[in-house]
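Below: one structure, written as structure tokens.
For this view, one protein chain was removed and the others were kept in their places.
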Amino acid sequence: MSELTVAQRAAGAEIAIDRAPYFPRRKKMITGRSIAVLVFLSICALFFAVPLYVVVVTSFKTMAQIREGAIFAPPSMWTLEAWDYAWNQACSGINCNGLKVGFWNSVAILFPSLVLSIALSMVTGYALALWNVRWAGPFLFLLFICAFVPFQIIMFPLISMTSTLKVYGSIWGVALVHSVLSMPVLTLIFRNYYKDVPQEILSAAIMDSGSFWRIFFEIIVPMSGNILIVILILQITSVWNDYLIGVTFGGFNAQPMTVNLANLITISTGTVAYNQNMAAALLTAIPPLVIYFLVGKLFVQGITAGAIKG
Amino acid sequence: MALRWSRLSPQLALTPALAVTAVAFVGAIGWTIYLSFTRSRRLPEYTIDWSEWGRQYSRLFRDDAWMISLRNLITLGLGSALAIVFGFVLAAMIDKEKRGESLFRTVFLYPLAVSLIVTGAAWRWMFNPDMGIENFLHQIGLTGLNFSWLAHADTAMYGIILASVWQSSGFYMALMLAGLKSINSEIWSAAKLDGVPLWRLYIEIVIPMMKFTFITCAILLSLGVIKAYDVIVAMTNGGPGQSTYVPAYFTIQALSSSGNLGYASAAAVMMLVITAVVFLPLVLLTAWQQRRRAEAVK
Amino acid sequence: MSRKLLTGLAAGLMLGTASTGAMATDLVIYHSWSAPPEVAALNVLRAGLEEKGHSWTDIAIPHDTGSNVNLMSLVTGGQPPNVFMESNPGVYRDLAGMGLGLPLTQWFEENNVVENLPTSVAAAISVDGEIVKVPTALHIDGMVYYNMEVAEAAGVDPTAWTSFEDMFADFETIRAAGYDPVAVGSQPFQVGYLMHALTAAVAGPDVYSAIYGSEVDPAALDDPAFRQTLETLRLFANEAGPAAQNRPWNETTNEVISGRALMQVHGDWMKGEWLAADKVPGTDFGCMQIPGGKAVVVTVDAWGLLGGVPEDVQQAELDFASVVVDPEVQGAFAAEKGSTPVRLDAPADSLDACSQEVLEILGDPAHQVQNPHNTADADWQDSIWDVVFNFWSDPNMTVDDAIAQMKENYDTILG
């Protein structure tokens, strides 16, 4: 719907431009209010952008310049040294192979986490929303409560459980814990979204096929574009940015990048090398940032399309 | 009634989730509750001395750090609520003033992509009195200004609030933007015809219409606040003193530094109780609301 | 360079025969060290271990990243490391209870290690009468390290101080010269260490043992000397500016190295930072014990070995232990880390002016007490840290408040 109006507006604007030379018409005035709003928004944008700006310029500075203390000044000499150090040489304990080790761990954790958590919660949400299961109501309520359970309360038992399953301290263990912990919230989001699939479409599909899985793969999954974008973004950022689960369940082979980063920031070579810290922080933040800058628009669209609601 | 596959397959499909819930949540919570009655230290101990089963809890309520944690939880909750207000204001402005919509949206949203560990590093550096903003302000002559909030017990929480508002406002803005877009566009025209000033329209019509969006935001925010941990580690590590302790941090601290599993479990259980106290009304309200909506449809 | 080569050679020769038949084993080594001198010291051990044909898998979780839970998580999670840096006797008791303890008394005797250890070290590595730890470094928790250049510029002579009164009396002079008298870091760990070092120095070994020992006597909390300790701590806290908040110890050390502050009172691992900055003990910086101190707190960093493992793994763990306690390795290790060797027979050329000072102090058994991590209940010890850090951070908190809180904690935790 809104797409159409955007397109219409765009079309309208084009016509107006075409005609402008012949029919000079009163331009839409920028009102005082518009200016005030734009100024306010710009100031807010500044507030939001400043930390990123500071981090970026700092990561390209030399320590000598940082010590001068001009936090907002651009680098007098751009250097990639700090980046190189953070990626290739930063130490985590005795190993000085840089953040790249943790980066690949994070990648390795990310994919199984995404597949497991999305597969589990998508199917569950679909079954709860569209199929008539007698105990769906109580189960839904239980999930709702689970969504609010703080991690701390189940942390210790989960350690024992992953240990029993022999996955503690492995990529799979971390991915499994991520999937388990995110399952209630993701399920609720999927369920809310699927609740809006017209009952008649499901009825039609039941009459046509009757197969739970065929309907899921052929009808429901193709309809899940909006919600999948939102879930993917949420889940990628939360898994990638997680620290506590990684440090608790990563053992000694599967520590994600955030743990390396925290180690790096804590390890200091006499005086803190802020440029290295900031470069490391940026390196850690780049993957989710890229995703946001690329598909942030779809994220808002997905939410607008009903991905998250009360 | 005959057994039908169409009836069975959804139930089978729900089994994994049910098993996960039963084991990882219900079972684990039960386990933790049990541990909170024991005197477990570094390792679990399964004997309960019934004459003093509540000792961990009574200690908790005499522990100043726990009281600080609770107080900070409220402070953080109230402070972070600014993120919702801020998010709404931003969303309303972006929605009305279409110019630069995508640019502003991206800028407001990006902090969400950044982990709190990174956020903490950035903000701590900006709060650093020698090299951060304070130094900058002093250099340009504003020597009276004090920006080293994290260094003082009475202002450290504000630093944390600032960082978390910075981080989460964009998310609430996105939710609000979605809520605003779902409002019938005729309302704006109607208000224009009636000559209703914009601010009254927002307060009397738009905000009440968006109450579910607000409730959703409030739920998500409270969740974030109760679970707040990373931001504390990244910004202050609980200091100065114990002035920025929050329950989640307290719990981990009790487990790791004090090596007291029983005590940590009791704190965790109290976190659950807090969660229940905060959310049960909300959960019931939502359930009731959904039922009413469902009935309205019939 | 040659020293390292020699170390490796010696280690290789000494145990080469023993290990030729042994299988190469990968040891998982857990520690919390992260500062560059600490890492350099670990690399000395790694070189020694690799000489013996084993490999080193490192798992490091630095202090104060909120995850000290890790060792016990690893154990609970069924992935216990083979070697772990741990002082807390409770952990050893837990491990023994789980069948994962490895008693070392016999091994120590067979290898003639015990007779070469200072008494305080020998005491620190036993739990319930059984040796279970492998000592790796010896430190004194409260030493005064000062920048000699700054001392000269400010016109003060730290060696002339015989008491805290003398020391604080000079602060005005130092400040007038444009230097901070003392650099502190407002971090629970630094304040906690400063507190127990001050307790030993100001209140003496008896009060110290009554509070930080394995048997706690709450009456000691009311001892006037303990009150005086807290008052002294307050004087240090007054020196903490906003910049000190959350400042790691080694950054704090750098305040002194770079000449912004005169001195730092902290564990003598500070020396590693000085050496890393190419400063020479006795020339660029001076080290001394707390003026007028009644006792010093000795920290023995030690490794625990995992028991209940296959024969070949256990042999590898013992190989690791033999590397750690090897006199040559000890010398090299201490030189990198800035510690004092745990063996009295470590090569003399590895001892700098500060280490000699430390060994001299350790000559008097009555003048030393143990780091509370070796003896005290972790919960109780942690509660003291909480109280003193709150006391440190809140100028309005009185000594009475602090003592009252400690008593209450005692009743809750140990009462």
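We call the chains A, B and C, going by the order they appear; numbering starts again at 1 in every chain.
Note that in this section contacts are C-beta pairs under 8 Å (C-beta built on N, C-alpha and C of every residue); 3 or more make two chains touch, one makes a residue touch a chain.
Here is the rule we go by: contacts and distances are computed from a predicted model.
Per its UniProt record, the hidden chain corresponds to "ABC transporter ATP-binding protein" from the list "Na(+)/H(+) antiporter subunit B", "succinate dehydrogenase", "ABC transporter ATP-binding protein" or "Cytochrome c oxidase subunit 1".
Of the options A:I201, A:L232 or A:I291, the residue whose C-beta touches the omitted chain is A:I201. Among the residues A:T62, A:T79 or A:S209, only A:S209 touches the chain that is left out of the figure. Looking at chain A, the residues touching the absent chain are 198, 200-201, 203-211, 214, 218-219, 222-223.
Here is the rule we use: only the chains that are shown with their structure count from here on.
In terms of which chains touch, the assembly is arranged so that all chains touch all other chains. Compared with chain B, the chain whose C-alpha mean position is the greatest distance off is C. Chain pair with the highest count of contacting C-beta pairs: A-B. Residues of chain A found to touch two or more other chains are 156, 244, 262. Looking at chain B, one finds that residues 130, 229, 233, 252, 255 touch two or more other chains. Those residues of chain A whose C-beta lies close enough to touch chain C in the complex are 91-96, 156, 159-160, 162-164, 166, 168-169, 244, 247-249, 251-252, 259, 262-263, 266-272. Across the complex, chain C meets chain A through its residues 28, 30-31, 33-36, 39, 42-43, 46, 56-67, 69-70, 73-74, 76-79, 81, 248, 250-251, 253-254, 257-258, 273, 276-277.
Per the touch definition, chain C reaches chain B in the complex via residues 64-70, 72, 75-76, 88, 90-91, 94, 97-98, 186-188, 241-246, 378-379, 382-383, 385-386, 389-394, 405, 408, 412-413.
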